[in-house]
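Here the complex is missing one protein chain, while the rest keep their positions.
Naming follows writing order (A and B), and every chain is counted from residue 1.
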Amino acid sequence: MSTHTPGAGAGVAGWQGLLARQQRWLMLLIGLVFLLIVSSYLYRGGFYGQLVTQMLIFAIAAMGVGFLGGYGGMVSLGQASFLGLGAYGVAVPMSDGADPWTAIVISLVVTLAVALLTGLLAVRVRGISFVIMTLALGQILFGLASSWVDLSGGDNGLIIPVAPTLGPLDLNDPIVLSFTVLVVFVLAVLALRTFVASPFGLALRGIKSNEQRLKTLGYATRLHLYISWVISVMFAGVAGILFVFTNGLITPTALDFGHNGIVTLMAVIGGLGTLWGPTVGAIVIMLFQNYLSLYFERWATVMGIVFVAVVIFAPEGLWGLVTKFARRLTRQKAARGQLGINEVPVGDAGAETESELPDPTTEKVQQ
Amino acid sequence: MNQFIVQTLNGLTLAGIMFLVSSGFTLVFGVMRITNLAHGAIYLLGGYIAYSTIQLVGNFFVGVIVAGLAMALLGIVLERTLIKRMRGQVMAELLATLGLVYVMNDLALAVWGGDPLSLRLPGVLRESTTLPGGIIYPNGRMFILFLAVVIGLALYFLLRRTRVGAIVRAGVDNKAMVSAMGINVRLVFTMVFALGALLAGVGGALGGTVLSLAPNADAEILTFALIVVIVGGLGSFEGAVLGSLIVGLLSNYGQAYFPALAYFALFAPLVLVLLVRPQGLLGRTAA
Partner (left out) sequence: MTTSTASAVPPAPAAADGIALSVDDLGRHFAGVKAVEGVTLSVASGSRLGIIGPNGAGKTTFFNMLSGELKPTSGRIHLFGRDVTSLASHKRVALGLGRTYQITRVLRGMTVLENLAVATHGLSGSKLDLLRPWRRYSAKVEEAEALGASFGLRHRLNAYAEELSHGEVRQLEVCLALALKPKILLLDEPAAGLSPAERVDIRNLLNGLPKELTLVMIEHDMDVLRGAVDDIAVLHLGELVTRGSVAEIQRNELVRELYLGKRRQIDRTAGADPADSDGKAPHA
């Protein structure tokens, strides 16, 4: 493995090298084909148009989980509740008569405020305790939504009568709204890609690898994790705003434990620490929920079993498997330096790293 | 004042149920480092099985025992088939148990449907007693509180006074040492996991008399258990006792006096503990 001769890095010959150099273009091609397929569904609308729209929305939320969990090493189990927070952030002011744009601004501000506050707690715990804490936070938000009836409408939820208009674009037209979701999705992907490739993202991966080491390299690691937490929650909040306008309704169920788990499953099944994993996961799981369920009543059982199987047999996730396979195909280290960060899954799959590292601090950090 | 005493008693009953569930959770975590997110689903399944058994046999106590044993058996099966494949990979274990939640809840939904069920207590437990001071309080709730205390004392005795307990506690402190002592750690792990499931199952059967059994009841009880262990300290038995009391009482006062904001009553201890003592009130390891 380590028999590298000087100069080997300069020019890797053969088709493998070519494939490696062209990987950027390959990814772009895949992205374009993806956009084309998605657009055709969205344009046709109807059941599948709605389904794809919801996939995109949940993909945005799952990206937040993937970012914090895959790059920062902190897997959140409260993301659907933050999605719900974003949705209620719109629905509550609108039911008090606010216009849609005001409601959107209020929602963003509220979600940001909650993210800033909960972040203070989130960065105090790691590993298992972090997961448990996010789950508890999520359940508390769920509890507020179902029991603070004056504000949230209780179990009946709140109905959104009207979507905003943006110049000539009327988002009350479901197809226009769907394409707006697509635009936001693309922006979210680009943002994530940018964050991950930045010095901040690099440090985040370092923190996941060994937080203590980053401290002795001059990093206030809690600050990085705090900012990542806020970003992750904001992804959920934005998804929530899209969710409430596309569904016209928000109920506490969307914030419950089952949904929290599902958003996390999306990120994990797709692959933590990969750019496209959460999207792949959202597509797979929503197909289970909305397509398999048409033919098979016990779809949730199947989904649970598939998920357990992924955790055991493919801990790097489905997209993680794809990239691993691609990397094996273009197997030479010299090419790695030229790849964008998104094509390289972050080392070991997110879920496993902590326990595999023979690092004496692991135990301490997890508590 | 009487109203307050009644609410306090209600809070204690709730604390008793929380203790049954969270002590199992924290025991499994303390010994095996497994965060069993299916713990709530096991609670719910235990409640359902107790319900069906009571329907079948007509005896409440048989129902409770069957529920406990069935869940212990389920615990053994899960540990032997699933958990052991991921030994030591804490995050994988956690995520796998999350997958189990969907399987178990879905199957429970198929068998028992989505309507809330509740367990009927037998005979005298259905009546109420007038306590000193003229407070009328249901016997059933006092019985649950009593049972929780008895089980708690039994657990304490098991952990502190027996050889098995010594092994389990040693496992909490130093797993390598337990192996070095020539003890079958695999067996200890399986038994602890089964005990945790048994406690959850019994909790479900008892909880089903006070709280309703329905989809999502598992998530609610899991949340209670998680907050209890965060507040008390992950893996600490005494922490589970203390945490249950704090969370049970606060949660019940919240429900009684500020129903809309009851969940803030859960949030407050969680926030305070995370800010002041992230390892939990009686937790050992620093965060």
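The rule is short, and it goes like this: a residue touches a chain if its C-beta (ideal position, glycine included) is under 8 Å from a C-beta of that chain, and two chains touch if they have at least 3 such contacts.
Note that this is a predicted model, so its numbers are computed, not measured.
Visitor: Just list which of the chains on display the missing one touches.
Guide: Counting the whole assembly, the omitted chain is in touch with A.
Visitor: Can you say which of A:48, A:219 or A:291 touches the chain missing from this structure?
Guide: If we include the chain that is not displayed, A:219 is the one touching it.
Visitor: Check the options A:22, A:95, A:210 or A:253 and report the residue that touches the missing chain.
Guide: Considering the complete complex, A:210 is the one touching the chain left out.
Visitor: Of the listed residues A:116, A:169, A:202 or A:309, which contacts the missing chain in the full complex?
Guide: Only one of A:116, A:169, A:202 or A:309 touches the chain omitted from view, namely A:202.
Visitor: In the full complex, which residues of chain A touch the absent chain?
Guide: Residues touching the hidden chain, for chain A, are 1-2, 4-6, 8-9, 194-195, 197-203, 205-206, 208-210, 212-221, 223-224, 227, 333-334, 336-337, 346-348, 353, 357, 359-361.
Heads up, the rule we're going with is that only the chains that are shown with their structure count from here on.
Visitor: How many angstrom lie between the centres of chain A and chain B, each centre taken as the mean Cα position?
Guide: Chain A and chain B have C-alpha centres separated by 32 Å.
Visitor: For chain A, which residues are in contact with chain B within the complex?
Guide: The touching residues are 75, 77, 120-121, 124-129, 131-133, 135-136, 139-140, 143-144, 147-151, 256-258, 261, 264-265, 268, 297-298, 300-301, 303-305, 307-308, 311-312, 315, 350-352, 354-356, 363-364, 366-367.
Visitor: What does chain B use to touch chain A in their complex?
Guide: 29, 33, 35, 37, 40, 82, 85-86, 88-92, 94-96, 98-107, 110, 216, 218-220, 222-223, 226-227, 229-230, 234, 259-264, 266-267, 270-271, 274-275, 278-279, 283, 285-287
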